[in-house]
Structure formats: C-alpha cells, structure tokens
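Missing here is one protein chain; the remaining ones are kept as they sit in the complex.
Our next item is chain A:
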Amino acid sequence: MALLNSSCCSTPPPPSSLLPFRKFTSNSLLLRVSALRPLRRHSAQNRLSLRLKASIAVESPAISGSDRGGDSPKLLLEVKDLSAVIAESKQPILKGVNLTVCEGEIHAIMGKNGSGKSTFAKVLVGHPDYEVTGGSVVFKGENLLEMDPEERSVAGLFMSFQSPVEIPGVSNIDFLNMAYNARRRKLGLPELGPIEFYGYISPKLDIVNMKIEFLNRNVNEGFSGGERKRNEILQLAVLGADFAILDEIDSGLDVDALRDVAKAVNGLLTPKKSVLMITHYLRLLEFIKPTYIHVMEDGSIIRTGDISIAKVLEKEGYKAIAAA
C-alpha cells in the first residue's frame, strides 16, 4: 500500500496547480487578478493588489483547483525512494520517500511523532546526523545529495529549525550579515559591510514584528520559543529561498505569534517559491493554505491529498488515515 501511495504522489495528481503568471520573471510587473484558491479573508483585497515586485507579494500564490492548462509547472524538487539512517547507530528512519514539488506549490507533511518528518527535512538540508543510503534528490535540476549543506543553502534551499541552537557570542546581525554575504558572493555581487547591511535589514524586522534591539542580541540566546521562530522566519526573509522547509514553525506559539509568523511566510511567497511545512496541527494550515498534504508514517509517505486529510486527522487521528 505504501508503495502504491508513494508512487502516486511522485507525479502530482489533481488538484494540481496552475500558475497563470509563472512565465513572468520574478521582477516583472505582476498584476495578480485572481486568487483561485478560496481565501476567505483576504481574497478581495488580494484581487485588487498590484504588485510591483514579486518579492513583496503578500498573499499565497494563486493556485488553481482544476483548470490546469497545457503548461505543466516547472519542477523544483524531486525526491525518489529516499532512504536514510542515523549516522551513528545506523538505525533506518527514512524508508523510501517520494515527493515532487513544483514551483509555487505549498506542501504540508503531517504524521505521528517519530514518523520521520523532521528527519526528512534534515536530510534534505544535509544534516550530518543522518546518512543517505538510497534514492535520489534533484533540486533545480541538480543532484542535491552531492552538495555541502552551505551549497544547498545558497542554491535556494532553506530549513527553519524546530529548535534552533543558541550561539553565544555571535550577534544576530553579524550572523545574518555573514549568511547574506555568502549569498551575495555566490551571485557575484559585492558583499555588504555592517552599516550597509543594517540599512538592508532594518525594514525586514517589520515582517516578523520584531524590534531593532533583536539584531544586537546573540543568535537565539535567551530567546523565547516565539522569538526563535520569528528569528528563523527573519532569516528566511533576509536570505530568500526558492524552497523553504518549515519544520514545526507553529509549535510553542500562541495564536498571535502564529498569525505573525504565518503572515510573514505568506508575505514571502511568490508564484515561483515553494514551501514545505511540517506540522501536527490544522491551525497552521488554515493560515498558510497547502496545495497538498502528505501523511508520513514509518519513514515513507502513505497518503497524499488536499486539506480534507488534515481535517480528518484533526478529528479522528492518524488511525483513520492508516485504516483508509
């Protein structure tokens, strides 16, 4: 069964996405006319919005429910039969994960504790605690598994950590400056000095609703749970990413903080950018609407569907899915 299900999700079935404007380059004038996916609260406003820059688009990219045209969306990430073990103990965690993500899609992975969701995220970004034992991962046409973690990052892959580590003695702004300059180097652009960078980053703080003092504190040191999550999203905002993996970005957040974080993520999305969320709760998915929901169990994806899966899960638990 697992095999059947996972093979079916390697080629995305409907509902699939239509990105009506995906031929525009990201810098072009973008008039978003329709949010095809129902957006209860913001759709009216969104329809009217005229966006000069894709990078400041506020709402989720438009996703079509059914009318997929002749153009198939551009492939961003393709994971085939990925298996991985814990590097130290050789205990298998991932047992053949298949996943295909196209530009502009929002995916969510749900699953019980210990089903391998976070491991999957960490393997994608090259965490040294895990060792890939089989399968392939192609990101933007390149073999991701051959790249160092930092190369994956500058190639446009981002993961927000579930519990980001404290780095005493390194200030937030210095850390972000280093990371941002690494990206600029890769793009062949001159690096920004501390003062220029300060000018660049200050406005970004509004995105995550943080005060300027936040920058002078040491990375994650003494941060509350909410502050850590906001800080991860700030990093995403500063660095930008074509594919962002948000590992339990909603855990430990109160409703207001969750709304802030979700708003920030939505604000960062463009029709070309994709997101993979790992979560236990429907709540997050109501703020950031996924195109697909995958259910993971025992190291592979056993079910793929739309938001209705999350609703079943919320109501009846994972048993209902496993039994289906």
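A few remarks follow.
One rule holds in what follows: a residue touches a chain if its C-beta (ideal position, glycine included) is under 8 Å from a C-beta of that chain, and two chains touch if they have at least 3 such contacts; residues count from 1.
The rule is simple: contacts and distances are computed from a predicted model.
Taking the options "Exoribonuclease phosphorolytic domain-containing protein", "U6 snRNA-associated Sm-like protein LSm6", "Fe-S cluster assembly protein SufD" or "LSM2-LSM8 complex subunit LSM8" in turn, only "Fe-S cluster assembly protein SufD" matches the UniProt protein name of the chain that is not displayed.
The omitted chain makes contact with just one of the residues A:Gly169, A:Pro194 or A:Gly222: A:Gly169. Between the chain not shown and the residues A:Phe161, A:Phe243 or A:Tyr318, the one that touches is A:Phe161. Against the chain not displayed here, chain A makes contact via residues 125-128, 148-150, 153-154, 159, 161, 164-165, 167-170, 174-175, 178-179, 182-183, 186, 218-219, 235, 239.
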